[in-house]
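Complex shown without one protein chain; remaining protein chains in place.
Coming up: chain A.
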């Protein structure tokens, strides 16, 4: 576990993605700290503590309107998987509009459970293959911020987020 996580964090750092870690019980505080307001978000599917992690106690507008999304600086969503060797995040595309919230903002904060870090791309794709066969799902393998070199130098934040922050949720002892 530790080595997967270490290589994941190392890869994120190389991509210029910042990382913080927290326990489930401290998650709200960690998210609050990670966002730049105005912030919007999508409630996590996973159960955190006593119920679905709702973000209600944070400054984040959950399930915002489209207009609020366009105003927002930060978007908070979950990430399905992490890919150890690349520092990639696997983002799902849900009816809750997680795709819009992770994409139409300048800063994307992704919440990832430590146990969902896969060692490498091979394992991550095998996992997706299994999920897609069952659910016909879609996902984005997102690695670092959006970027382009089309204008003569590498610039972050071409169409998507310029900054990415990952919050790793550790299992409670």
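As a convention for this text, contacts are C-beta pairs under 8 Å (C-beta built on N, C-alpha and C of every residue); 3 or more make two chains touch, one makes a residue touch a chain; residues count from 1.
In this text, contacts and distances are computed from a predicted model.
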Name the absent chain as its UniProt record does, using one of the following: "4Fe-4S dicluster domain-containing protein", "Probable glycine cleavage system H protein", "Branched-chain amino acid ABC transporter permease" or "Anaerobic glycerol-3-phosphate dehydrogenase subunit C".
"4Fe-4S dicluster domain-containing protein"
Touch residues of chain A, complete complex, unshown partner
63-70, 86, 88, 93-101, 103-104, 121-122, 125-126, 128-129, 132-133, 136-155, 157-161
